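Structure, as structure tokens:
One protein chain is absent from this view; the other protein chains keep their places.
Take a look at chain A:
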Amino acid sequence: MGPVTSVGTDSPVDGIVATVPIVLSLLVAAWALVAAVRHRPPDRVQFVGLAVLEVALLVLGVLALVAVGGGEQPGEPGAFFGYLVTLVCLPPLAWVLARMEPTRWGSAIVCAVCLVTPVVVVRLQQTWEVLGG
């Protein structure tokens, strides 16, 4: 019943679940950038931020998997799951490298990875919505 609406509105990787990790990631990136500019090694805030970001990304991932389990399909399944796996690996990668580099460059690494994360979230959304386009 009713006209067919945009597929995008049903996307499980849209709205608040995607906005939260994007905003979090940018906040951590900004904080890490300030630390790098001030010659500070990665601090507690950065590591806690990475942990919270990882939780937010895992929530996003679980919701996506639940949607797929419920019969929904991403537009490009291969790319979608590729991005999803990459996404949840990014904060741990930043964490490990930042631990190895307790200098301003560790903060720079956290900043770089936290700038890439929102891009991957947006790409993830695009690979879900391809069918609607």
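Here is the rule we use: a residue touches a chain if its C-beta (ideal position, glycine included) is under 8 Å from a C-beta of that chain, and two chains touch if they have at least 3 such contacts; residues count from 1.
Going forward, contacts and distances are computed from a predicted model.
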Q. Going by UniProt, what is the name of the one chain that was not included in the view, given "Substrate-binding domain-containing protein", "Cytochrome c-type biogenesis protein CcmF", "Phosphonate C-P lyase system protein PhnL" or "Integral membrane protein"?
A. "Integral membrane protein"
Q.
Please identify which residue in A:A29, A:L50, A:A108 or A:L124 touches the non-displayed chain.
A. A:A108
Q: Provide the residue numbers of chain A that touch the chain removed from this figure.
A: 78-79, 82, 86, 89, 93-94, 97, 100-101, 103, 105-106, 108-109, 112-113, 116
